[in-house]
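Left out: one protein chain. Kept in place: all the others.
The chains carry the letters A and B, assigned in the order they are written, with residues numbered from 1 in each.
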Amino acid sequence: MMPVEPQFGLSPLVDPELGGPPTGPVPMAPAPVGKPSKWIGKIGPVVVLLVCLAFFALPLLAMARFAFQQIPVITLRWSDIFSRWTLRFVKQGLDDQPLRNGLWLSLKLVLATVALTMALLLPTTLWVHLRLPKLRSFVEFLTVLPYVIPPIALVAGIVVVKDNARWFLNSDYSLVPFYVVLALPFTFRSLDAGIRALDVKTLVDASRSLGAGWGTTLFRALIPNLRASIVSSSFLTATVVLGEFTIARVLLKRTLPTELYTFQQSNAFAGTGMALLILLVTTLLLLILTLVTRKRGAAQSITVF
Amino acid sequence: MTDVALNAVGGRAAGAAPAASAPKARRSWAWLGLVPFLAFLLLFLIVPAISVFSKSLFDNNGDFGFGALKNAFTGQNLDAFSFSVRLSALSALIGVIIGTLLAYAATTIRRPKWLRTVVTAFSGVAANLGGVPLAFAFLALLGRQGIGTKVLEGLGIDLYGHDFALDSIWGFATVYSYFNIPLMVLITLPAIDGLKTAWREACANLGGTSFTYWRRVGIPVLTPSLLGGFLLLFANSFSAYATAAAITTKSSIVPLRISFYFRGDISSGEEQLGFSLAAWMILIMIVCMGLYWFLRKRAERWRT
Partner (left out) sequence: MSSLSYISVRKTFGPTVALESLDLDVRNGELISLLGPSGCGKTTALRIAAGFEFADSGAMLVSGSDITRTPAHKRNMGMVFQSYSLFPNLTVAQNVEFGLRTRKVASGERKRRVGEMLELVQLSSLDNRYAHQLSGGQQQRVALARALAIRPEVLLLDEPLSALDAKVRLALRDEIRRIQTELGITTLIVTHDQEEALGIADRVGVMSNGRIEQLAAPSEVYSRPSSAFVARFVGSMNELPATIRGADAVDVLGTVILTPSAAGHDAGTEVLLLVRPEDMVVNAEGVTGLVGSVTSTTFQGAATVVGVRLDVIDSLVHAHLASSGAGHLAVGQRVSVSIDGARAVTERVDSRSEQTDVSV
């Protein structure tokens, strides 16, 4: 799930083409002297790859086993490996009311965050590209600031005003602006890349010269062309929001991650099962995102680093 | 970052801005467009950050003092700092080494051709996985009741008998590696691509072996990226909260200590310590990211 802590990690979805594909029939590096190093050169990378594959797959498999197989680890034997698999726990998870509420709230937060992000960033990025191009790097720098202030520190800052801003912080939606901030590095970058791939100035000029007002220009000329960026920012935001635990927890909100955490304590099996589901959904979202941005080419890649 | 194609033309309006306006007036008018964004950032990012600092420097009576900041390094908080720093360094080191090896493997193994794409895609995904579900996954694998633990027992390795625990430094480091390694892969791939085959061949042509190449060209050229990666992973690990919170209830690392001071509505009276911990955390992040930035710029200089 989206952790916000590997927030740096949050979508350094590098476009594979960005690094440059190997050109043509690339000749292999000259064979090193001596047999041993030759073998290491060839086998080494494969071993590394396989070991890493195991490392990344095992936790997920363990989760699946824990959640879907009814046998406690202590009594597990090799012969049992295919017995007593069930989706019972998943059902339990799905039936749990607080968890469902948490999911519902998180979904609503996703929508609200996406909406606020777009409302804030679309005009801003367009404005910067059209009227203040020199300030582009400054704005970019600003959007990287959330990295320097990790969620746990940010929430400490929020607590400072807790007494004064109680009216605001009481609402569950008070999380939204902070989520917008957390997702900022990625959403800005995604929109920015999309805008740079277009020739915004020309589009705007063309639209205006044909008599369209700013509203029409925005909605009929610009936004349709930025669809891919908008979609990818939204997906990213969704993954951030669905996984954000830190701020929600300290502010005692009951979102999906916090509810999952609580749920896990009473029903470890179902909790793990739900967590696995969420991981799979997030993975799916991010994979779709990678594929979409890849097809569009390097310009729409969302490299943050 | 990505290519910054600065429009050298400057802030000339796209529409038909009246040419008669004095440039100064026009420029300040354009600035207004940024106000909503700046205000938003100010309110929801800058102000909280500054509050953290002001709360650490000014106690409840309004007196200024570095006392709280210094006290952050005493007692349990000192232990937490020490643990956090060691843990972050360890995770970062593991991430750098394995991440670089994996990135190298992805670029060297030519068949199948889709391998690199797959590695990149999954790295992009895995770098973002973490938090609560990840913790559960490792609990299921290496927790006391974990299947991995059981398998190892069967092989004769008693994990928990050897003082392993998921909330020990090695336990955390293992879990953090799940997102640190992919992150390293993603930022190192471009750096490895930047190693031109011509260098390798020129080195061989001039009499150097593989070892010579790596020692005198390859590693030196990669070093800024590797260092930068280390810093990034360090910062990433240091600030991680959710994963740790889901693994343990003890407050052994700085982020957990911070939340200890602020959970819920209970006023512990010692909040200033919490704020100073957060302030220190921000300072550490600034230093790490700043250095990372600098190193990245240097590395890019060599990439033509």
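The criterion applied here is as follows: a residue touches a chain if its C-beta (ideal position, glycine included) is under 8 Å from a C-beta of that chain, and two chains touch if they have at least 3 such contacts.
Bear in mind that the values here come from a model prediction, so they are computed numbers and not experimental data.
Shown as candidates are B:58, B:199 or B:293; the residue that touches the absent chain is B:199.
Screening B:30, B:221, B:282 or B:295 against the full complex identifies B:221 as the residue touching the chain left out. Touching residues on chain B toward the chain that is not drawn are 196, 198-199, 201-209, 212, 216-217, 220-221, 301-302, 304.
Throughout what follows, only the chains that are shown with their structure count from here on.
Distance from the chain A centre to the chain B centre is 15 Å, each centre being the mean of its Cα atoms. Taken in their complex, chain B has these residues touching chain A: 1-2, 4-7, 9-11, 13-15, 30-31, 33-34, 36-38, 40-41, 43-45, 47-52, 55, 98, 101-102, 104-106, 108-110, 115-117, 119-122, 124-134, 136-141, 145-150, 177-183, 186-187, 189-190, 192-193, 197, 200-201, 204, 209-211, 232, 235-236, 239-243, 245-246, 255, 258-259, 262-265, 271, 274-275, 278-279, 281-282, 285-286, 289, 296. Residues 1-14, 16, 18-20, 22, 26-30, 32-33, 37, 41, 44-46, 48-49, 52, 55-56, 58-60, 62-63, 65-67, 72-74, 76, 120-121, 123-124, 127-137, 139-140, 142, 144-161, 177-178, 180-181, 189, 193, 196, 200-201, 204-205, 208, 239, 243-246, 249-250, 252, 257, 260-261, 264, 271-272, 275-276, 278-279, 282-283, 286-287, 290-291, 294, 301, 303-305 of chain A touch chain B in their complex.
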